[in-house]
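Take a look at the following structure, please.
Every protein chain but one is kept in place in this view of the complex.
This part shows subunit A:
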Amino acid sequence: MTNTSTLSRGGGRSSDPGPRRPRPPRKAGGLPAWSIPYVLLIPGLLVIGALLLYPLIQMAIIAFQKVGLVQISGKKPATWVGLDNFTSFVDNDIFWSSLRNTVVFAVIAVPLTLVLGTAVGVLLHRLGKKMSLFVIIGIMFAWAVPPVAQGVIWRWLFDAEAGIVNWALNLLPDWLSTALFGRADWTGEPWLNDAWSIYMVLVICVVWAGFPFVAVSVLAGLKGVPAELYEAARVDGAAPWRTFWKITFPLLKPVFAVLTVLSIIWDFKVFSQLYVLAGTSNREAYNLSMYAVTEAFKAPPKMGSGAAIALVLTVILLIVTAAYIRQMFKQEDT
């Protein structure tokens, strides 16, 4: 009777379609189907709620309170001061110079980053394959440098004594340097003392680190534009400048819109680079970010006042973000 086992193994199982019955989709782990996305979202929502939204609300509340050392240690509850934290801004020079620095910096750095990045993106598109990859890897280096290290690098390049920028300016013929800047000897020029020159260095630093992202995004956008369009423009004898404004720009408008808003948001919040370039002792060089945290954490801490400054910054960013979201959902096709 050696046959029986073979028969039962070969014949019995495989001809039976039993185990292939599809599972009813309604029951999975005992959860109704409609609830599954919500269950999946729970951890993410908890993190966002507890660590981003709740602190955001708290920050808005603290902005109307006095929170000093005794309140931080929990010996006394925070006291309500109404609008005092905000009204004190009115005749506070540092607040106004921080606001001005924040806005002026963004107004200069954002267009520069976008224009340079777009130009490099168009260049990358027109370069040969190997050359394009070579340049992309090059700009990746600038993009990859951590913000703190960016600050460190540019602080070194603009160093008063041994910085390479002063060395380069000394190379200019004396008559030219004198005619342009009124001086011939640049050794010892302290670039990181005055607010205006600190911000000049900051603009260079942020544009240098920020243009690669724009360039690579524009390149990705350009790759989606049908080559025939450029072919047609060339046949019609259109100048490159015209081709850019008539073909590239309208087609990449959504890309530019998002890049602009992202750059505005990033540049309004710039912190690490400024912290390294200027330090906390030069109050004239504060922007809103720096002013908010130094006000809140320097001795003696004034958390309420810091939160009020941070709230001003947040409201500005919220307005910009509203524009960003409108653009994002215009493109949303899923």
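Keep this in mind: contacts are C-beta pairs under 8 Å (C-beta built on N, C-alpha and C of every residue); 3 or more make two chains touch, one makes a residue touch a chain; residues count from 1.
Basically, contacts and distances are computed from a predicted model.
Asker: One chain of this complex is missing from the view, so tell me which of "Sarcosine oxidase subunit gamma", "Phenol 2-monooxygenase", "Carbohydrate ABC transporter permease" or "RsbT antagonist protein RsbS" is its UniProt name.
Answerer: Its record in UniProt gives the absent chain the protein name "Carbohydrate ABC transporter permease".
Asker: Which residue from A:51, A:70 or A:107 sits in contact with the chain not drawn here?
Answerer: Of the candidates A:51, A:70 or A:107, A:51 is in touch with the missing chain.
Asker: Just the residue numbers, please: which parts of subunit A touch the chain that's not shown?
Answerer: So the residues of subunit A touching the unseen chain are 19-23, 25, 28-29, 34, 36-38, 40-41, 43-45, 47-48, 51-56, 58-59, 62, 67, 72, 74, 120, 123-124, 126-128, 131-132, 134-149, 151-157, 159, 161-162, 164, 166-167, 170, 187, 208, 212-213, 216-217, 220-221, 254-255, 258-259, 262, 265, 268-269, 271-272, 275-276, 279, 288-289, 292-293, 296-297, 303, 306-307, 310-311, 313-314, 317-318, 320-321, 324-325, 328-329, 331-334.
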